[in-house]
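Let me begin by handing over the structure; questions about it come next.
As you look at this complex, bear in mind that one protein chain is not there, while each of the others sits in place.
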Amino acid sequence: MSKLSNRLMKTSPIVISLVSFVLAILVSCVIMLLCGYDPIFAYSVIIEGSLGSVRSLTNTLIQATPLIFTGLAFMVGKKATLINLGVEGQMYTGAMVAALVGMTPLPLPGILHLLLALVCGVIGGGLAGALIGFLKVRFGSNEVITTTMTNFIIINFCDYLVNYPLKAEGAVAQTNKIVDGALLGKMIPGYQLTWAIVIAVLAALIVKFVLEKTRFGYEVRAVGLNMKAAETAGIKVGGVMMKAMLFSGALAGLCGAVHVTSVGKRFISGFSPGYGFSGISVAALASDSPLGIILAGIIFGALKTGAMYLNMMSQIPTEFVSVIQALVVIFVSAPLLIRALIGADRKPKKGGRSHAE
Amino acid sequence: GNGGKQGGTDNNGGAANTGDKQLKVAIVLSTGGLGDKNFNDMSYDGLTQAKADFGIDFQYVEPESASDFEAGYRQFADAGVYDLIIGLATDQNDALTAVQADYPDQKFSIIDSSLELPNVSAVSTKWQEQTFLCGVYAGLGTLSEMPKANADNVVGVILGMDNPNLRSGVVGFEAGVKYVNPECEVLTATVGSFNDSDKGKNIAMSMYNKGADFIQHIAGASGLGVFNAAKEADRYAFGVGGNQNAIEPDYIPATSIRNVNEMVYNEVKALVEGTWTEGVKISGLKEEAVGYSNEFSNVEVPEDIAAVIADIKAKIQSGELVICETEDELDSWVSSNQYTK
Amino acid sequence: MNSVEMIDIVKQYPLVRAVDHVSFSLGQGEIHSLLGENGAGKSTLMKILYGMTLPDEGEIRVNGEPVKIKSPKDAIRLGIGMVHQHFMLSPVMSVTENIIVNHEPRKGWLIDEKKAEQEIQALIDRFHFNINAKAKVQELSVGEQQRVEILKAIYRGANILILDEPTAVLTPQEVEELFVIMRNLKKDNKSIIIITHKLKETLAIADRISVLRDGKMVESGLPLDNVTTSDLAKMMVGRDVELNVRRENTNMGEEFFRIQDLKLSERGVQVLKGISLSIRKGEILGVAGIEGNGQTELIEVLTGLRKADSGTMTMGTEAIHGDAHAFLKHKIGHIPEDRLSRGLVAEMSIEDNLILGYHDEPQFLKQGLLQKKNIQSYAEEAVGEYMIKTPNAREFVSSLSGGNQQKVVIARVFKQNPDVLIVAQPTRGVDVGAMEYIHHQLLRLRDEGKAILLISADLDEVRSLSDRIAVIYDGRIVSVQQAEDTDELSLGLLMTGGKEEHHEQAV
Partner (left out) sequence: MFSMSIPLILAALGGVYSVRSGIMALGLESMILTGAFTAAVGSFYSGSAWIGLLCGILGGMIFGLCHGLLCIRYKVNQVISGIGLNLLATAASTLLMQIIWGNKGNSEAVASVNTKLTFLKDVPVLGDIFSRQSVLLIFTILVCIASWFILFKTPFGLRLRMVGENPKAASSMGIPVRRMKYIGVLVCGALAGLAGAYLSIDSLNMFVRDMSASRGYIAIAIAILSRYNPLNVLLCGSLFALCDAVQIYVQGYGIPSQLVQMIPYIVTLLVLAFGVKNIQPPAGVGKYEDE
C-alpha cells in the first residue's frame, strides 16, 4: 500500500496535470449538456479549429507566444517569493518602448533595428519590474499592491501616449507603424506566424537553464524558500529579489516587444486581452516548470484559437472555453482534489510530504 | 433592441442548406463582443435581418482584443466560402490591409472606416453628426421649461474610454450645444472602462450636482449607470448607438443614433443585388445613417426645440452646415457658426 | 492504573517508518523519560498522543479507556498538554494572547483582558519565570519563549504533560526551577513525559525511562535504579559512547581573532555594551550566558549579518568588515543558533543545503554555472562522513530529524575548513551519539589550529570543550577565566548577574 502511494506521490505532477485537464474537459461537457449544447460537436470544432490545419496550428502558436512569455515572467517572480501581478504593466512598457524604437526610422539594417527594439523593450520591461523590486526591498512595499497600482498607472500612461503625443494619423489610438525592416519575419509566407514563437521557446530554455544551472538560479531558490537562511549564507536577499524582478519584468517586456514587432506591428491601445494575467494560469498548469510552460502556453493558445473557431462555427458562446480554462487552472493546481476524485486518496494525506515542486 | 439572437446562425441546419447558391457572409466583430447593445449587437441585428430578407447565411467571430482581428479575418478568408467578409471600425484597418493583400479576390466591407483598398467597400460614418443634434437638444433644453431641466446653463458628456473616435463624438455634442447656446458650459469626464456602471453613475451624479441637466453618454455599459443617475437625480441623459430610449423612457429624451444595422444590412443587400462596389462611401446624417431619434421616449420635446432640431437637421442634410471634427477646430467653428433662424 | 497506554502504534511516512509497532505506558503521577537518538521517533510518538499526527495503526488508552485522539482538541479534552520541541507561538502576539487562546476568560462576548493578564502574570510569578505578560513573543529570547510554551500547557490544567526537549534552551538554574515545577506537578498526581538528550537531567528527574531506536521500542518503562549516564547512552545508540570528550590542548597558537569594544543599539536600547574578546589559534573560547543577554546580537555582528555601531574586528592583522558574504569569504564559519530559521532551507535538498553560502566557491561554481557533478559527489561524501541519516542526498532537509538537520549544518561549515568558527548552540536538540561526534569534530578543528568561539546555553558543553570561558551578561562580558578554574555554580551565578564583576579582565 505504502509503496503504491509513494509512487503516486512521486509520479504525480505530469499525470495529475493530464488527469485534471481531462477532468476539466469532462466537467465542462456536463455544463454544456446542461445548457443544451452538444459537447462532442463543440470539442471536435475546437480541436479542428486549433490543430486541424496549418492555418489553425499557426494561429494556435501565435496565441501561445505571449502566454509562454508571461507564464515565464510570473513563474520567475514566484520562485523568489514575489507575486508579480504586474506582468501586464511590464509587458505594456516593453511594447511601448519597442514600438517607439521600431517606428523611429534609424540608419540601421532591419535586423539590427529589430534587435535594438527588442532589447529596448526588454530593458523597459526589466526596469518596470525592477522598480517593483526596489520598492519591495527599499520600503518593504507589498508587491501585490505595487504591481496592481503600477499596472493601472502604466496602462493609463501608455493609453495617454497613444491618444496624444504618439498618436498616429487617423481615428484609432495607436502609434505609427513599425518600419518594415524592423518587423519579425514570417515563418511561412501567407500565414501570420512569425519567428516570435521561436523566441518564446528560446526564452523558456534560457529560463530553465538560468534557474537550474546558475548561481543566480540557486540563490533565487534559496531566497524563495527561506529568506533568513539565505541571508545568513551571505546571499544578498534584496539584490536577488531585485534581480528576479528585473528578470521577470524583462521577460514581460520581451513579450510586449515581440508582440508589437510581430502580430501588432505597432502599439495599439488595448492590444492585450490580459496576457499578463493569463500567464499566472499558464505557470499554474505547468506547475512552474519552464518547459511545461511552453506546453501549457500552447494548450491555452489552442483553446483560444479553438474558441474563435467555435465562435465561427456554432451558437455555443465562447465563454465556455473560458470556463474550461478556469477549470483547468483550478484542477491542475489541486492535485489533492484530483486524487480525491479519482480515488487514489485512500490512505496518505495527513503529514505526507507535499509533492515536490 | 436585440435578444432574438437564437434565430441567427443555425449551424447544423445551415450545413444542410448549402446545396443551392445561398450567399455566405462573415463578420469580424469589434472587441467587447455581442451583448454591447451597440456596435456589435446592431451589426448582428443587421445580418439577422438580411438573413430573413435574403436567405443568406452568416457567421461571426468575437475577437478578444485588437491582437485577434487579423486571425479572425484570416480564418474566414482562408475558408474561401464567404462571399463577403464584413469588419467593424477603423481599428481593424491594419488587420484588413494585411489580409486583403493575401486574398486579393475576397470581397470585404468595413463599416465605420474610410479604408481605401481594392475589393474593399468602406462605409464611413461621422461621429460628430451622430451626437450633434442631441447637443442641440441639450443646449436648448437646459434653459427651457422642460420639467427636469434647471436654471443652470450646464450640460455634460461622459466617455467610456478616452480615444480619438469617441472624442469626435464629444466634439459633435459640444458643437451642437454651443451652436444654439454659446454660453453653455459642457462638462466632460471619462469613466476609464466600458463596464463600470457604478463609476459611470457616480460621475453622472457629480455632473448633475454641478448643475448639469442633460448628459450625453458615450460609455458602453458604463452608460447604464448614467441612466440610473438621471433617474435618481431626476434629470435627463441621452443614449448612444442603438435606440436606448426605452431603457428609461422618462429620463432619456433621445438617442444619438447610429444605424450600424442598416449599414451592414445595406452592404449585404448590395451584394445580393449585385450592386456591391469597392470604394469609400460616406454615411452621415444626410444618409439617415446617424442622428437623432426620440422614438420610444416618453419625454415630450417642446415644440420650439423640435422645430429647431428639424431645421438644423435640414441644414446639415443640405450641406449648408458642416460640423467640425476635432477639439482644435471647435472654438473657431463655434465663433463662426451660430444658429439663426 | 496507567494514565496513558499506547499499544502497537505504527506511523509510516512516505520514506520512513517513524514509529514501528511501539507500545508505551505512562503511570499515574510519574515522570517518564523518553530517550532515543535523533530521528528515533520520539516526537512523532508524542505527536500521535497529542493528536497532531494520526497513527496508521494502534490503540491509545487514557486512564484505561480506549480513546480516539484525532486532534489536539481531543487531547486537551482528555487532559493532555504538550510543550513542543519546535515552538508553537505567534511572535507578533503577546505572551498572554499566546497562552489564553482558545481558553479565554470572558466578559460577556469579549475577552476579559484584565483578568487574563492577571492570571498569566500570577502564573509567571508562581514559577519565577520572569517574563512580562504583555510583551510580544518576538521580543523574548528563545529561553523565555520556552517558558511561554510551558505556561501554555500548565494554564490549560493538563494532567498529562508532554515535554519535548524543554531544557534544550535553559540554563542550569532554569532547568532546576523547571524540575521543581515538575516535581510539584507530580505531587499533584500529574503524569509527565519528558524528552531530553541530556542524560544527567534524565537521571535527575525521571522515575522510569523508555528508549526508542529507529522507531522501535528497545527499553520500555525501565525503572531508574543503578543506571548511569553511560548505560543510558549505550541503550540509545547501541554502543559505548564517550560522554566527556574533554581533551587537553597542546597546540595553542598566537592570538588570531580579536574583537574590540563592540557596541550595538537596537531601537534605542544598547544590547552590546562594548564587548572585547580575543581568541588564539587552536583555542575554543566558550561564551556562557542566559539567552537574551546579547548573544544573538553578538553572533550577528561577528558573522556580518549586522553592523556594529562601533568597534573593530580583526583576523591576524587584517580588519574585517562587510556583510555576511564578506565574512564567509574571510573563512569565518558560522553555525547559527536556530537551524530551521537561519541554518537551513528546509524545502531544498540536502545537497543544495550542503553548499549554501559556499555555492560560489570555484569547486561548485564555474563562470556562474553550478557544477552539478562536483556538488553531488561532495554531498555524498558529506552524508557519509557526517553520518547524516537519509535515504539519499537529494531528499529535502525537511524530512530529516532535528539532529540530522543539525549535522547538515555542521557538515557544511566544517567541510569548508574555516579559520575562525562562530558556533552557536551546536548540539541543541542533538542526541548523544551525534553530540559526541560534533564535539569530536570541534576539537579536531581546534587541534588543527582554528580559532573557535563557542556560544552555548549548555554549561556542560561549554565547560567540557572550552579552553577559556567568558560569561556574557546584559550585553557585557563579565568574566573570562581558564576553563579549569571555573565551577558550575559560580558560572551560573555570573550568568544571572549575581556576582560583582571582580573577575573582569579584558584580554
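Letters A, B and C mark the chains as written, and numbering starts fresh at 1 in each.
We take it that contacts are C-beta pairs under 8 Å (C-beta built on N, C-alpha and C of every residue); 3 or more make two chains touch, one makes a residue touch a chain.
Just so it is clear, the structure is predicted and the values come from calculations on it, not from any experiment.
Peer 1: Considering the complete complex, which visible chains touch the unshown chain?
Peer 2: A, B, C
Peer 1: Kindly state which of the options B:Ala71, B:Ile203 or B:Ala254 is in contact with the chain not pictured.
Peer 2: That would be B:Ile203, which touches the missing chain.
Peer 1: In the whole complex, not just what's shown, which of B:Gln92, B:Thr190, B:Asn243 or B:Ser293 touches the removed chain?
Peer 2: The missing chain is touched by B:Thr190.
Peer 1: Please output the residues of chain A touching the missing chain, sorted low to high.
Peer 2: 35, 78, 83, 85, 135, 138-142, 144-146, 148-150, 152-153, 156-157, 159-160, 163-164, 277, 280-281, 284, 317, 319-320, 322-323, 325-327, 329-330, 333-337, 340, 350-351, 354
Peer 1: Which residues does chain C use to touch the chain missing from this display?
Peer 2: 50, 52-53, 71-73, 75-77, 82, 84, 87-93, 97-98, 100-104, 106, 109-111, 113, 152
Peer 1: List the chain B residues touching the unshown chain?
Peer 2: Spelled out for chain B, the touching residues are 2-6, 33-37, 41, 159, 162, 187-190, 192-193, 195-199, 201-203, 205-206, 221, 224-225, 228, 232, 247.
Rule of thumb we're sticking to: only the chains that are shown with their structure count from here on.
Peer 1: Of the chains present, which has its C-alpha mean closest to the combined C-alpha mean?
Peer 2: If we average C-alpha coordinates per chain, A lands closest to the whole-structure average.
Peer 1: Taking CA centroids for every chain, report which one is farthest away from chain A.
Peer 2: C
Peer 1: What whole-number Å value describes the gap between the mean CA coordinates of chain A and chain C?
Peer 2: Each chain reduced to its C-alpha mean, chain A and chain C end up 45 Å apart.
Peer 1: Among all residues of chain B, which ones touch two or more of the remaining chains?
Peer 2: none
Peer 1: Touching chain A in the complex: which residues of chain C?
Peer 2: The contact residues of chain C facing chain A are 12-15, 53-54, 56, 303-305, 323-329, 334, 336, 341-348, 352, 356-357, 359-360, 365, 368-370, 372, 396, 398-399.
Peer 1: Under the touch definition given earlier, write down the residues of chain A that touch chain B in their complex.
Peer 2: 49, 55-56, 59, 62-63, 156, 159, 163, 167, 170-174, 177, 190-192, 259, 263-266, 268-273, 304-305, 308-309, 311-315, 318
Peer 1: Spell out the part of chain B that touches chain A in their complex, as residue ranges.
Peer 2: Those in contact with chain A are residues 6, 8-11, 26, 31, 33, 59-68, 70-72, 74-76, 78, 90-91, 93-94, 98, 102, 161-165, 168, 192.
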